[in-house]
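All protein chains but one are shown in place.
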Amino acid sequence: MVEPSTGGLVAGALPAAVLVRLLTVAATTALARRPRPCRWVALGGSMAASVLTLTMAAEVIVSGREVEGVLFHHAASGIVFDYAVTPLSAWFLMVLGVVALPTALYSAAYFAHAVAASRTAVVGVAFNVLLGSVEAVFVATGVIVFLGAWEVMTLATAALVATEYQERANRLAAYLYLVMSHVGTGCLVAAFMVLASRAGATSFTAMLAGDVVSGPLRDGLFALFLVGFGVKAGVIPLHVWLPEAHPAAPSSISALMSAVLITAGIYGLYRVCAFGLGVPDERWALALLFVGMLSAILGVLYALTQTDLKRLLACSTIENSGIVVLGLGAGTMALAHGHRAVAAVAVAASLTHVLNHAIFKGLLFLAAGSVVMATGTRQIEEFGGLLKRMPWTALFFFIGALAISGLPLLNGFPSEWLTFQALLLGFTATPGLVRLNFPVAGAMLALTSALAAACFVRAFGIGFLALPRSRPASDAHESPRLMLVPQAWLATLCVALGLFPGVTLRALETVIASLPGLEAAAPTAAGALGMAPGISSFDFVYPAIFGVAVLAALVVALSLTARRGAVVRQVPTWACGGVLTPRTEYTATAFSKPLLMIFKAIYRPQRQVDALAGASPYFPQGVRYRAEIEPTFERYIYGPLLRGVVRTAGAMRVLQAGSLHAYLAYVLVLAVVLLIWLGGTP
Amino acid sequence: MSVEALLALVAALLQAGGMLAAAPLLRTGIKKMKARLQNRQGPPLLQGYYDLAKLLGKESVQSETASWVYAAGPRAYFATVVAATTLVPVLVAAAPLEATGGILLLVGTLALGRFALATAALDTGSPFGGMGSSRDMTIAALAEPALMLGLFASALSVGTMNLGVLVRDLVQQGPSWHPSDLLAFAGLFIIVIAETGRIPVDNPATHLELTMIHEAMALEYAGPDLALVEWASAVKELLYLTLLVNLFLPVGIATGFAPGALLVALGAWAGKVFLLAVAVTLVESTNAKLRLFRVPELVSVSLGLAFLALAIRFL
Amino acid sequence: MDLLLWTLTVPLLTAGVGGLGGPRAVKELTMVGGLALTFGLCLAVAGQFLAGSTPATFDDALRVDGLSALVLVLCGFVGLLSGCYGVGYLRRNERRGLVTPRQRREFYGLIPAYVFAMLFVAMSNNLGVLWIAVELTTLASVFLITFHNRDTSLEAAWKFLMLGSLGLAFALLGTVLLFAAGQGALEEGMSALNWTRLVEVAPGMHPFTLRLGVVFALIGYGTKAGLAPMHTWKPDAYREAPSPAVVLMAVGMLNGAMYCILRIHLVSTAALGPDFSAGLLLTLGLLSVLVAVPFILIQWNLKRLLAYSSIEHVGIMAVGVGLGVEAGVFGALLHMTYHSLAKPVALFSAGTLAQLHSSSDFGEIGGGTLGRAPVSSALLVLSAVIITGSPPFGLFFSEMIILRAGFAGTHAIATSVFLAALVALFCGIAFQIGRVVAGPPPAPGTKAPDPERFDIALATASVAAVLAVVSAFYLPGPLVALIRAATAVVWGRP
Partner (left out) sequence: MTANVLILCAAGMLVTAYLMVGQKALFTTIRLYGLQSFLLGLVAATIAIAESRHELFITAALTVVLKAILIPWFLMRTVDRIGIHREVEPFLNVPASLLICLGLTVVGYRVSTAFQEGARGVGHHLIGVALSLLLIGLFMMVSRKKAITQILALLTVENAVFLVAVGVTSGMPLIVELGISFDVILAVLVLGVLVQRIVGRFESMDISRLSKLKG
């Protein structure tokens, strides 16, 4: 079934990977009744396949040469499953592999706890199918294969989201996800088919040559693609499924979804919207900028108020997806005005962020998984004091938190730094009023990262520090080494790529050079240490070197405070004369309260406080406090839509009201109508 | 190791050291001026140094509930702020470590310090720490866009994001007196007030739970830790003022290392910072502290000013 | 004796034996054996055709070309499946003591009879004979619908018979008018109604008479196929008839009716050019797909749900043909093939669930069947995935081909509507099936369903499922050849 394509060992890697996945799926199904070996086979196989794809991706990125081949002929429909690993595909494959590998390892230990033994096989199969289909999405060259893989990806994810199908919330999440992404796929099918018909071929090379469509039709197709891919990318306002679905899945799956599944949408935006439809239009760029800004700012604002740790991470995924799209928007704007160098910087920015986000979000979700496993809850309010009980997990989460807040010396910084560059250069590169969008976007980005910092100070500080806030939290203990190693690996990547951003940028050179319109415009990575993109001496940064300075200053600080022979005196925290209990600690809700009040207009918070009156109303026995923020999009867009559909469907009931006479009447009417129509044509 | 690298290193050490040395003076100076405006005597000018010495001399105390994060906080805060000083040109139209990055790195570094301190403040489990870090992060988040936009305004006018290059170009141009500069300055001045925890945003003198912000974060710290926090805050304040004056009043800045020029530069810098300090003092003494939820209005004003600065310069 | 006649005789004999008295084992053996033999004979006929000859008899009243061969094979296959499943089905009912000897006779008599009628349809080349054959399928299925002898089954049967007979009257009129249109060109006698003859003389036919004929014939056979707005009998019949019979309706009858429609379509195309009947088919097909949407969303019964899904699928086929391009036709026939492979799985698993809960209403079944009847529920989910045209399964490819043809052609708008309907249908079916399989389980008070046993019926369902999955990736070469041959026939290159 799988025919190895000519072109050496690396070229054979992909068919091999597919083969491995298929065998793994088969073996997993066969072992369905024996969870332990089943789990190991499934995840081991997945890791093997990931290694294969990683090697090939690396090879392609380094050499910059595409690898092509044919997987399979579908005799019945005459469709050929062929693939081509372009540098762009290779980049996304790499991102996938970098996260998929540790996630699989992590899951090997995690599923034992998180997945019912009876469902191990299903989850294992779905895990492999998901990864395989995402890989297929990245390397597909035919539209049918692409759409097929796209759909399989959706189904596999839905299956994983519904792992705990007994819980209503998870069922709804899975269904919502299915519906949203199916609507998206519908848009994609329409747009792709129109494109195919115009190109007269179903291969991307022909369809995405850029000269296939023009004028209003082109804009229409762009809109369709934007919606189609936007759903998967989870950009606002198409994000509604994301905060539901990502937390519902087992944590390691959530890691995959947030880190990788999102990038499938991004990949589509790149491959088609930005570089597949010819020179972008200024309006497209504005659309992307706007969507990006909206997603970034609203995403982080939603994240701020979450008390469910995984939900919080999911919302921040919306934010980061927004940042990526923001960079892409700047790039398309530059392309629209013909500034290749600037466009290259922007593209570099967003592609870097794709990688970095995958890494730190993967890390955070894995750490969150450990915490959820240890405490049995996802509520930040019930954590606390975990740092002492699970020191490693806490450390890794802390690193992830620093990274996601875009702070220097970690890998969140370079990509946000590049995005700022893209926006500022975009400003210098665009004429007229339009340019003012860039500084505004810049300010929004600054706000976003500052809020992200606030959000993760809250998540880490409330969740891991001080006293445990609940019984499970105080009983929590560190997760097995098998779950810590993957986190360590990702954390190391966070630091390494933060200190040596040049590596990423260097790797990106071939990728960017391979994009139409960006030939020989790749931004210059200043060695492995630094980045100096775009126009000469506009800006550059060498985090590692500066890191040394910080280190030196740290040494000074230590030497100032470290006094020979003096022990640090341990004293109880002053609690206004009372005893410090978890109940006097600052809660997550309280932490985000000021911002909640300040951004009232967006949150529209609703709260109700009712005192359970005791003997005297002045001394209530207890106070019940309920606060929620209004889900704007759900309430004002999707809710009415859904109700409308249901109502119309209900109204159609009369058509099939059980009366034979009505049924016969339909035939009569049809006959008469057709006869009259015929009568019109002598 | 090349000559200029060595030079940069020496310069960095000197500048960091100088800022560390000067910072307490600024704090006490402002206190003193405030006192004078209120017809009080006020502390002696060297009070800041006495305080630091006293605090550093004390034993260090740690809450039982705290972890390594608690200890790491002040040190990281101090380290980042001190390191940040080497990114800003002070006397010479060049920053010692300007080769490692520009405005974004500076802002990022300060944010890193704030992150560390705010996290550490949550470690003791005291409600005040949480309150402080929550409020501090809130105000920082609000200030960030305005700060960025203000800096963009002046950076884009020259076309570089590197402070060294920026100041050099400004010195060559001389003060432009372009209206947009004025707007940007006004905007940034407000942000500096907010970032350095001064009235009307925060009150450095108070220790009343409900009003303090930055102080609340530092409330649990004592001895050397507290010293680090206070000292770093002072340096940070000086840093912001320096940045402000060198960006918008680039006069008297030395272009080389000639001793004469350096002396002049020192004088000019001291004078300019003093003027700004006076301005800060006046604002502090003539305003009342704002409610936390009024701060956004203030910040949005500066945001508007900064955007206006950009607009009128580029349209 | 001629192979075609054998192919017809065997099921007829099986029906005869089954219809008489006799011990159960014998009936079961004869039914399974007979239908297996029938399927073998169908394959043999198809083999003959692929070998190059076109089997024919009764001066071409019965004639097997590519199209017939394809339909023949599919019907034979489904006949065998439902035969095997039927045995298990009836056994279950007998275990519950629900089966009277008369019912048993009816069952074992009518199922093969129905198969016979379907095969008869598939191989008849003479439009008159075709009509008779279709009428036979109707008569054979009526008493299958009343099998359970509930009030509702009488109601369903009456509606089915009324609409069916009306449709057949229309079809007859259509046939007569076709015949009339060819007068002068056509000789006297039986062979004058041969489709092959009609196609030959088509260019000389009187256009208006022909149009009239085509319209009536399409309405008529459309009723049997269940094209909207003549689809109204389908949900009722599906709910009432025993699942094995439903499978015959949903696949055999549907393919047969599609076969009739295609024959008429071809005559009309030969005479009037493609646009006339293609336009009609496109309209009716689109209408069918659209009609299915709301009723699937508000559906309250599992088997009715599947009825609407098959209304959708016949609509898809009609659209494919109606697009008037070769790719569309190929897509439609591929769709027919894959649908014939996938639908039985859905109906078998649904039937099993319905039997275990002794009702196919969602209210009775309740949610969370995955816990109570894992195999059937899993199969139901699988088949739902398949029949909603999801990759990597066959219907996805056929739908993609049709969509591509649609967007490539002049019907972009219609195709967009079609696409939107498909998306909505996916959501609807996903919702309903999800509710049954994973939804909240029924209240503790309700009576527990029978446990799921791995009997012959379940085995049949599983085998069908395996075939459906495998076929997605690999269709046997001869079958593909048949599809291509059928496409050639329908595209007017016999």
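Letters A, B and C mark the chains in the order given here, with residues in each chain numbered from 1 onward.
To be clear about the criterion, a residue touches a chain if its C-beta (ideal position, glycine included) is under 8 Å from a C-beta of that chain, and two chains touch if they have at least 3 such contacts.
In this text, all values refer to a predicted model and were calculated from it rather than measured experimentally.
> What shown chains come into contact with the chain that's not displayed?
When the entire complex is considered, the left-out chain reaches A, C.
> Please identify which residue in C:6, C:208 or C:473 touches the non-displayed chain.
With C:6, C:208 or C:473 as choices, the missing chain is touched by C:208.
> Just one of C:176, C:403 or C:468 touches the chain that is missing; which is it?
Once the missing chain is taken into account, the touching residue is C:176.
> Given that one chain is not shown, which residue among C:13, C:26, C:50 or C:136 touches it?
For the chain that is not drawn, the touching residue is C:136.
> Per the definition of touch given earlier, which of C:28, C:65, C:106 or C:236 contacts the omitted chain?
Considering all chains, including the one not shown, the answer is C:236.
> Any idea which of C:12, C:36, C:50 or C:190 touches the chain not displayed?
C:190
> Spell out the interface residues on chain C facing the chain that's missing from view.
Touch set of chain C with respect to the missing chain: 126, 128-129, 131-132, 135-136, 138-139, 142, 146, 151-152, 154-159, 161-162, 165-166, 169, 172-173, 176-177, 179-181, 183, 188-190, 192-193, 206, 208-209, 212, 235-236, 239, 295, 298-300, 304.
> Pick out the residues on chain A that sit against the missing chain.
On the side of chain A, residues 653, 656-661, 664-665, 667-668, 671-672, 675-676, 678-679, 681-682 touch the unshown chain.
What we mean here is this: only the chains that are shown with their structure count from here on.
> Please identify the chain lying most centrally, where each chain is represented by the average of its Cα atoms.
When every chain is reduced to its C-alpha mean, the one closest to the whole-protein mean is A.
> Could you quickly compare A-C and A-B and let me know which has more C-beta contacts?
Contact tally favours A-B.
> In angstrom, rounded to a whole number, how far apart do the mean CA points of chain A and chain C lie?
Here the centre of chain C sits 44 Å away from the centre of chain A.
> Between chain A and chain B, tell me the centre distance in angstrom, where each centre is the average of that chain's C-alpha atoms.
Comparing mean C-alpha positions, chain B is 36 Å from chain A.
> Flag every residue of chain A that touches chain B in the complex, lowest number first.
Contacts found on chain A: 385, 387-388, 398, 402, 405-409, 413, 417, 420-421, 424, 427-428, 433, 435-436, 439-440, 442-444, 446-447, 449-451, 453-454, 457-458, 460-462, 465-467, 530, 537-543, 545-546, 549-554, 556-558, 560-561, 563, 566, 568-575, 580, 582, 584-587, 590-595, 597-598.
> Would you mind writing out the residues of chain A in touch with chain C in their complex?
1, 72, 74-77, 79, 144, 147-149, 151-152, 155, 162, 165-166, 168, 171, 174-175, 178-179, 182-183, 185-186, 189-190, 193-194, 196-197, 202, 645-646, 648-650, 652-653, 655-656, 660, 662-664, 666-667, 669-671, 674-675, 678, 681-682
> Sort out for me which residues of chain B touch chain A in the complex.
Touching chain A: residues 12, 16, 56, 59-67, 69, 71, 74-76, 78-80, 82-83, 86-87, 97, 99-105, 107-109, 111-112, 114-115, 118-119, 121-127, 129-131, 133-135, 137-138, 140-149, 152, 155-156, 159-162, 165, 220, 224-225, 227-228, 292-293, 296, 303, 307, 310-311, 314-315 of chain B.
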